[in-house]
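Of the protein chains in this complex, one is absent; all others appear in place.
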Amino acid sequence: MAEHMRGSLNKSSKFYGTLITANSSKKARVTGIEIPDLGERYFTLRRSDLKDDAVLTVFSGTLPVLSEESVLYPQQPVMALFGPDSESVGLLSKDIRLTLSELEEEEESAEAANGLSYGTEPAEEEEYRVITSSVRQEERVFIKEKPLTCECWQEGERVHIEVPAQWPSLIRTNVARLLDMQEVNVIVHQMPYSALHDEYLIQPVILSAIAALAAVKAGLPVVLTDRAFSVSPRIEINRTTKCSTEGKPVSEECRMTAWLGAYALDDAEFIRQSLTGLLPNYPVKSFRAEVSVKRSRSFPSLFFSGAGYSDALFSTERHATMIADSFETPPAKWKEYVASAKRPFTDYMPSADLRQLAALTAEIEQESDFNRKWASYATQTDEYDLFSFTRGIGLASGYSISGFSTSHNKEYSAQAKITLTEKHNITLLTSFPPSDEFSSLVTKTIRSEIDMGRDSDVIILDNDGTMTDSGADVLERAEGHFPIQLAAACGRLNLQKDEAPVSIVFDCDEKLVPCEFEQRGMAGIIIETKLDNLSFDPVVLEAWVCASSCQEIPDLYLNSMIRRQLISTLRDCGAKFSSDPQRPFRINIVRKDWPQGGLTSLASAVRGLTKAAFLSAMKLCLSGLDQRLPLDAQSVEKAYRQTGGRQ
Amino acid sequence: MRIELTVDGKYLALSLSSDKPLNLLLQDDLEIRSVTSHCNGELCGNCIVLLEGKAVLSCLVPAFEVRGRTIVTFDGFSRTRDYRDIERAFSSCAVNPCDNCYASRVLLIESIIRRYESTINDFDEAEILQEAELIRCPCLDSRSFLTVARESLFNRRKRKNVRRTQIS
Partner (left out) sequence: MYVELRSPNIHEPENMAAYNNTILNYRDTTPFLWAGGTEIMSQKDFYPALRGNIEIISLGKIEELHHFLRNDRYAEFGAMVTINEIAQAGKLVLPRILLDTINSTACRTVRERITVGGSLCTKRFKTSLASTLMILDAAIELRYMKKRMHSKWYQISRIYDKNGKLDIPEGALLSKVRIAIQQYDYQYYKTVGSPLSDPDNSLSVALVARFEQGSISYARVIFTLPSKGFIYSRDLDNLFTSIHLPVSISRYAQVESYVIDYIRENFSEIPPLQESRLRGCFHDMIRDMNETVLCYTGTPGERIQQ
């Protein structure tokens, strides 16, 4: 239908639109809008054209479609301008002037907080060494070069929306509510996209809502274009660990603060994910952690790089290296030394045998010659004799998780449908975007669970305009989490095999596990870096990854996933890659079986561990560096000067 | 301005602004879906097309310059046998770039292997590594790009059974 409509509409019968945004970094109110004479071929959509309660609902939070009364972040949409072609609309939008008056900022306070603890505090009289660390991640806005385009048209009672979206159902429910329509009359045609983070989650909802309102107002199809972007939240994590004189951690306290943008959408889930990441990957008798969320003047940031888990894991592993460092022991040796005990069961994660992690890093430790390099580099840190010595190596290891927490899954249900047809083919209907990885994983899962004949096929149904809601395509849910549930559904379908045709609608997420998350694989990463003494860029020389993954995931898929996550994370951290012909950048991947059984998804672990290993390596290059990501040449140069380095 | 050009084998005549960048021409006027980026001069590298067989950043080419010329986009190229050489190379090297930059990377590799396919010269590694940096998408490193380009060249030479002659 969408194709038919597109073909039958020529350019002159469409309106093209752009958003007029307020560029204020402070909280402000729009007091005046100067609009040039538009003529009859243009029209605008303003706050006054919308109902009073016109807000978008995302999880438990809301955000306005258009906002004039209170502008809370730069580039917040204030109004939309539509006209006969995108060029003239683009030109005319430059002539629209907004007058803003700043509003008083409220005092910054934590809007949501939660904690976890286990064990009891050790006796005060014993002598401990106290190790503290503080890591920070700056807020950054990542703008996609690819414009985000939303096309909307009305066809009888129905409204069609064509947009790339990580959660099509969110668009459907919001647009239906704004237009007072039944949800079945809002058809979302999901366009292909490739999201590194959450750039197609909330913005398409805003665009679709505006485009739908404009299409209804104009009675003609509307094309609305904007830049897609995602925001990495500002995060601060402080840890204090008391260690025995032999180097064994006795108690640890940890406090994490995250600034998640101007609107609270699902802070509780962020906190749960973060608390899971803060659990130490070394035995501690007593542990306390607290996560609090604050508001900031930015676009809501919730799922950037894994809703807090990866960032928390980054701090955990960076801290582990600092403890090892304070006892002048290579981190790999220290982990081996303390890994005799199990990590206890908590509400957030089942107990874990930490010896598995130590064994995993041992796999790549020899290949990378980690212990020798660490000792050598550590003794030469900040040496600026004739030639500056600025090399480092870092290690991190940890468990992975995927998908939402159990509490979240109980609150928001997401579903998919599997059908055994009369001809004994299997069809699957989800709202997840089609991709090669997704198709091959679900096909493999179905074939391994259901005994299908040679002539039978697995058909992944076209989800264009589907009413099925499989939830948001974030946190590796589609490829890392969904196949687990699919496997269980296939088991149920097996029992009814003789009753074909038969369909099963099943939950895309696990709701019955006792913990919020379960371990979904583990990884160990070693990264070797150097500092370019001329440009002050951090340069990555080589990376070694040992991944413990289930057998169902093919080597090619696993390797390319690890490679992509590692490289994009390093780039986000400000790293450059060595292009020296003598030693070009390389990634070495070793694969191990996942001893606990079940499907695995390593992306969240790879992201967090990469950051930790990279920062640890850079601190070995230059001790004066702030514990802050991303690194840039300015901060590196400053630290270089402060530690006595000069050319 | 009236512009006649050939895109993916189709001869077209368009009326548009003479200074319109080629990437917008392909997106807006021809609705070609593989060219989707418009980075406003940031040189993101995600809008590569083949202009007379050579890779160009289409955002740097004005419409008046493509009059009477031949353009191949990923949409057209992905239907050729030449594409299979590159597709297989990505798969066999376990390199999986994101959908945003895949089309550009493929066309850039095609442009590179066309320079080398009928020679016995090995890659100028430094040059290819520099070319890889043209596409700023963070999903891939230059070394992996080089590996895929090398493998693609191998596939192409093998398929075409190129007689290896040194070009003087």
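When the chains are written out, they are named A and B in that same order, and each has its own residue count from 1.
Note that in this section a residue touches a chain if its C-beta (ideal position, glycine included) is under 8 Å from a C-beta of that chain, and two chains touch if they have at least 3 such contacts.
Bear in mind that the values here come from a model prediction, so they are computed numbers and not experimental data.
Visitor: Looking at the whole complex, which of A:Ser88, A:Thr132 or A:Gln366 touches the chain that is not displayed?
Guide: Candidates A:Ser88, A:Thr132 or A:Gln366; residue touching the omitted chain: A:Ser88.
Visitor: By the contact definition given up top, give the residues of chain B that touch the hidden chain.
Guide: Residues in contact with the chain left out: 1, 15-21, 24, 40-43, 48, 54-57, 59-62, 64-65, 108, 111, 127, 130-131, 133-134.
Visitor: Since one chain has been left out of the picture, which residues of chain A touch it in the full complex?
Guide: Output for chain A: 41, 84-85, 87-88, 90-92, 533-536, 633-634, 637-638, 640-641, 646-647.
Definition applied: only the chains that are shown with their structure count from here on.
Visitor: Return the distance between the CA-based centres of chain A and chain B, expressed in whole Å.
Guide: Roughly 30 Å, centre to centre.
Visitor: Can you check the complex and tell me which residues of chain B touch chain A?
Guide: Its residues touching chain A are 17, 28, 36-39, 42, 44, 46, 91, 94-100, 125-126, 129, 138-144.
Visitor: Note which residues of chain A are touching chain B in the complex, please.
Guide: So the residues of chain A in touch with chain B come to 86-87, 144-147, 192-194, 196, 437, 555-557, 559-561, 563-564, 567-568, 571-572, 577, 579, 581, 584-587.
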